[in-house]
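Removed: one protein chain of the complex. Kept in place: all other protein chains.
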Amino acid sequence: MIHLPELVTLLTVILLFAATFLTGHARSKYQIKAPATSGHPVFERVYRIQMNTLEQTVMFLPTLWLAARFGNPSWAGILGLVWLFARTWYMIVYVRDPAKRGPAFGLGMLAWGLLLLLAIYGVIRLFWLAPM
Amino acid sequence: MIHLPELVTLLTVILLFAATFLTGHARSKYQIKAPATSGHPVFERVYRIQMNTLEQTVMFLPTLWLAARFGNPSWAGILGLVWLFARTWYMIVYVRDPAKRGPAFGLGMLAWGLLLLLAIYGVIRLFWLAPM
Partner (left out) sequence: MIHLPELVTLLTVILLFAATFLTGHARSKYQIKAPATSGHPVFERVYRIQMNTLEQTVMFLPTLWLAARFGNPSWAGILGLVWLFARTWYMIVYVRDPAKRGPAFGLGMLAWGLLLLLAIYGVIRLFWLAPM
């Protein structure tokens, strides 16, 4: 379980690729010419999913790495898997109906919040064990 | 001081969360239905703050890590704290009046620029000390 965070990092990058792919696919399907990011409701939806995935990933990965390195790698990995599940669920639900994205978004934030607590614990312990 | 970069990383993630939270709050307050990202000037302002924070964070964190690991962790940490202060100030000023965001943005870029110099020094030294 000690290497779960590396696996989660890999799967997160693949999730980002999936979001990028969906946007590219919708761009060509609905003929939205670059640099436009609007013009068809389905394109706008997948573009917003991609941006939200990007925002959340930039919060998630550094938290995962701090939690894994200074907290506990196994727990960090398990919470990371929950986050990945929630974010995949979010993408699927949002494409169908943006109004129903709440629970998936909430589960993702909860997993991230617990990871953050583990990272805070890890960083505090780091200062405690190795005083300046 | 050697562990300041880890603390700065943690606080950066919390800053990103604050930006995400402000956008989510404005989205519900002004009833901007997803996937729209426009419709009320205050929402557009906090959304732009979130995106700018995201852009800057993706430039900042790798620079901080290179500067801390291959340059000097204490100096990297101190410059990181200056960056965090500037970016928090930026958020506060921008919400009130976007036209006044200049000095805070400038201080953030200055701190990042100095971190970049420390990272460049660190990477050059790395190639110097361990030739191919």
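Read from first to last, the chains carry the letters A and B; within each, the first residue is number 1.
The rule we apply is simple: contacts are C-beta pairs under 8 Å (C-beta built on N, C-alpha and C of every residue); 3 or more make two chains touch, one makes a residue touch a chain.
Only a predicted model underlies this, so the values are computations on that prediction, with no experimental measurement involved.
*Asks:* For a quick check of understanding: of B:1, B:92 or B:126, which residue touches the chain that isn't displayed?
*Replies:* B:126
*Asks:* Which of these touches the unseen chain: B:10, B:32 or B:66?
*Replies:* Going through B:10, B:32 or B:66 one by one, B:66 is the residue touching the chain not shown.
*Asks:* For chain A, which residues reach the chain that was dropped from this view?
*Replies:* These residues touch the chain not displayed: 1-3, 6-7, 9-10, 12-14, 16-17, 20, 33-37, 50, 54, 57-58, 61.
*Asks:* List the chain B residues touching the unshown chain?
*Replies:* 44-45, 47-49, 54-56, 58-59, 62-63, 66, 70, 94, 98-99, 101, 116, 119-120, 123, 126-127, 130, 132
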